[in-house]
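Here the complex is missing one protein chain, while the rest keep their positions.
Showing chain A:
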Amino acid sequence: MNMEALKYVWEGSIPLQIHIHESEVTTVPAPPPALVSLLQWYIPTGVLFDLLCAQPERPWNLTVHFRGYPGNILIPCEGEDSVKWSFINSLKEASYIISGNCKNVMNMSQPDQEELWRSVLNGNLDGYLRVSSKLKLGIIGDQHIAASHLNSLKSWQSIGETDTTGQVKTGRVPVRLYVWCVGEDFDDFEDAPHIDAWEKISYINQPVEIQGEGKCFTLGDALKFLLPEYFRENSLIDEESSEAKGENEQKGSSEDAGGNVRDKDGEGLCENENSFQSVEAEIKLVRIQGIEPKLEIPFSWVVSNLINPEHFLHICVCVKVPQLTPYAM
């Protein structure tokens, strides 16, 4: 079974450099870190990194505070148990979305549950697969991540055809979508406005149902479903030129007018005669597991290989929102 992509994802890591906030060092040596300020502890670290580092810096610098836990902003975290509880409940939620119930998770034996959790903590893919396969949460048939055709990732069409021979289970895919909007355009992600507050991120928890028996349901199709207001009706044509969309650096140069541009649903704007001219909205960036997949990739492949251990697919999207400028009267 070809596990190459899965292994890459599981072996991925982010180097961290952790600084204790100067004002809070009173003992030598400093006590072990208790929490990470202003980062939501229940969100996978990789997702936080993908969101907060537009141009990935390495190592990722974090400042730790030991005092003044902002209980009014962050929900409490009481150690590893809180994180495990959060993980298991997300797994149950995903199971509910996929199967309509979470009996399979609830019926897990204690040793199995512990082994599942340990394998996630330790990045142990084999251990994880051993236990998680018992849950039968495969959204896509196992054949999809097996088979020799995946050795060649060039021909998406052949994978699409496999999808239609009944090996793909049509089901609902649990998705957590994180969207942040920028007002200004940027060509280079070094110039991208940084997210300095969690409130600037829109979070949507919405499952995606893989549709279409006669054609391949792509990542772009899934995003169109999740963010309809940023996609035009004929966006399928635009996706042909999405090669540039996959690159996050050269956007400014790929000015092929229709290519990367999306119309914002401007009904409210257009009806008002004396009001505003909208510039089209644009999806600047899509990041999953630290990579920027091309939108024409089959969504089923994305799900099989880039899904998190709790069976949610976390997608980070950066959108440039239209600038509104009043008409000259």
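Rule of thumb we're sticking to: a residue touches a chain if its C-beta (ideal position, glycine included) is under 8 Å from a C-beta of that chain, and two chains touch if they have at least 3 such contacts; residues count from 1.
Everything that follows uses one rule, which is that contacts and distances are computed from a predicted model.
Entry comment: the absent subunit's protein name, as recorded by UniProt, is "Ubiquitin-like protein ATG12", drawn from "serine C-palmitoyltransferase", "N-alpha-acetyltransferase MAK3", "Ubiquitin-like protein ATG12" or "Spermatogenesis-defective protein 39 homolog". If you put the hidden chain back, the residue from A:105, A:131 or A:283 that touches it is A:105. Check A:97, A:120, A:297 or A:313 against the missing chain and you find that the one touching it is A:97.
Residue positions on chain A in contact with the hidden chain: 40, 42, 75, 85-86, 88-90, 92-93, 96-97, 101-102, 105-106, 108, 113, 179, 181, 202-207, 229, 264-265, 267-269, 319, in rising order.
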